[in-house]
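The complex appears here minus one protein chain, its other protein chains still in place.
Order as written gives the chain letters A and B; numbering starts at 1 within each chain.
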Amino acid sequence: MGAGARPPYTNPIPQGLILTGIVVAVSTTALALSLIIRIWKQCGTIEADELREMD
Amino acid sequence: MVSWPQWLSLVALVPLVGAVTTPAVSRGRSRVAALWALGVMTVTSFAALMLILRVAREGPFSYPFGGWKSPIGIEFRFDEFSASIGIVCLVGWLAVLYSQRYVEHALEEPRIPYYYTLLLLNFTGMIGFAVTGDLFNLFVFMEILSLSSYALVAISGERTAEMAGFKYLIMGAISSLMVLFSIGLLYASTGSLNMADISSRIGDGAVGPIPLAMALAGLTVGFMVKAALFPLHIWLPDAHAIAPSPVSAILSGLVVKTGLIGILRVYQIYYGAKVLDLSSLNTMLVWLGAISIVMGAFFAIFQEDIKMMLAYSTISNIGYIVMGFGLASPYSVIGGSVHIFNHALIKATLFLAAGCLIHKTGYRTLYDLRGVGKAMPLTTAALSVGAISIVGIPPTAGFLCKWYIALGAFEAGQPFFGVALIFGALFIFVYYIRMVNSFYFRQPVHPEFLEVGEAPASMLAPVLILASLCLVMGILGRIPLSFIEPAAHRLLAPLGG
Partner (left out) sequence: MKKALVIVLLIVAAVPLVAAVAGLPPHGSPSNPTYTHVSAYYLEHGAEEAGAENIVTDMILNYRGFDTNGEVTVIFTSLAAVFGVLLLTGAVARKPAAPEIPVSMVVRFIARLLAPFIAIFAVYVILNGHISPGGGFQGGTVLGALYITVSIVLGRDEARRLLPRGPKPWLQAAGPLTFVGVGLLGLVLTGYYLGFPTTPALAWLRTAMIVVIEIGIGVGGAAVLASVYETMEAD
């Protein structure tokens, strides 16, 4: 592919940034789910209102 | 002319590689994991020390990744503020050493190698955050740091710890989102992600002020959550008090400071560009700092739990630093920057010493720990040194910074805040007196722990090293002050300061 004959490309940077954003979101979600699993096992509920009463 | 080896600039990669290989190397043997982590931190500390020496000799320098020049590729930018990697390595090394015996009883066995992995990742995040010159790279390292911090808070497996970790995660995720959105705005306005490049491009005046102001607001608020500045501090007391003690020392001493380094980086972008009038932001920071000082100290007085007390004291000290930045006079910025360093030393001393007490006696409230000074004299002495330092009594590390911030307040023509600072120190004095009084001068409630003796050497040594550093830094305090001075002047130069 020569330098002159380029099809109109979209900007690559935001695509890369969004990819990173997705990866970060997935990772955070994995940890959040693990914590929810543990809280559910220990408290028997994951309703915020009920958890507040337990404290 | 000394030639500095290129690989030193890859300092963030050492703990990164160490972290990802820890589970594979240790195969579940916690002792191997501990030694591995200690070795990794030793190499990292060496590299960090060399880098700081280089900054001291030659001034700031860059390392371009892949050889791509700065706006095209990513660069590491080492300047005086990046020297905070030194304190990360020092406290990190000691915390890893301390952890070895501490986690034996505190954590589930299979989690221990991952505990060290998370610690090393945490250091990776902090080091990368402090040295990167690229705004998006900053975000990536911030996420490594935040994710590992959330997990480290919850790792003990107690119900309260998991709840605290979850709260921290939610707050942290919101702040990350704000930072990411703001980075997006800055990118969309300038087409660049390099901080220095963004600064010069927004200085052109081609970009409308609304996106820039919004990005500034998002970055400041996002980093304020990470730094736990009032009123965004609500996640901090639980998370820092309930986490395992070495983790508390790292979170309180180091992790919250990355939020402050972040604010400094934002300032470098915006001060240099001179597009927005930042005086209202500065006023806000000064006020929030002052409120943090007083609120943190005020709540700390009413805490019975020793670690909870230390956690509130962190909020108050973050207030000092932010106030120093907000006053935007050379003295106060120097004082604030050095207090990042000194507070890390002091708070690590306090949390690690408190961890020794809790580890040996099993109690954690001031009432239960009465008279512990007789049972564990060295630990209690270290705790007292930390207490004196944090109040800011002259021969110790805390004094010079607070003095500089107070001087800065007068220099900036806002003596009121100098008074607020002294008022806050008075509060802090009250609650540490309360602690020292309870440890030394009250009859023990639980006489049985008079026989427990000191903590094992690998836990006591870090505490004593840190405590003596608190004293030494009081005497040698001028060295970091003069080291950071050029950076502070460079930061404030566009303001005519």
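Quick note on the criterion: contacts are C-beta pairs under 8 Å (C-beta built on N, C-alpha and C of every residue); 3 or more make two chains touch, one makes a residue touch a chain.
On a predicted model such as this, the values are computed, not experimentally measured, just so you know.
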item: Chains still shown that are in contact with the chain withheld from the display; value: A, B
item: Among B:Ser82, B:Ser192 or B:Ser438, the residue in touch with the chain that has been omitted; value: B:Ser192
item: Chain not shown: contacting residue from B:Gly86, B:Gly128 or B:Gly373; value: B:Gly128
item: Selected from B:Tyr98, B:Phe136, B:Trp235 or B:Phe483 as touching the chain missing from the view; value: B:Phe136
item: Where the missing chain touches chain A, by residue; value: 1, 3, 6, 9, 11-16, 19-20, 23-24, 26-28, 30-31, 33-35, 37-38, 41
item: Chain B residues that touch the omitted chain in the full complex; value: 6-7, 10, 13, 16-17, 19-21, 23-24, 27, 64-68, 71-74, 108-111, 114-115, 117-118, 121, 124, 128, 134, 136-137, 140-141, 143-144, 147-148, 150-152, 154-155, 157, 162, 165, 181, 185, 187-193, 201, 206-211, 213-215, 217
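Following the convention adopted for this analysis, only the chains that are shown with their structure count from here on.
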item: Distance from the mean Cα position of chain B to that of chain A, given in whole angstrom; value: 26
item: Chain A residues touching chain B - in the complex, by the definition given at the top; value: 13-14, 17, 20-21, 24, 27-28, 31-32, 35-36, 38-39, 42-43, 51, 55
item: Touching residues on chain B, where the partner in the complex is chain A; value: 136, 139-140, 143, 147, 150-151, 154, 157, 159, 162-163, 165-166, 169, 173, 176, 180, 184, 187, 193
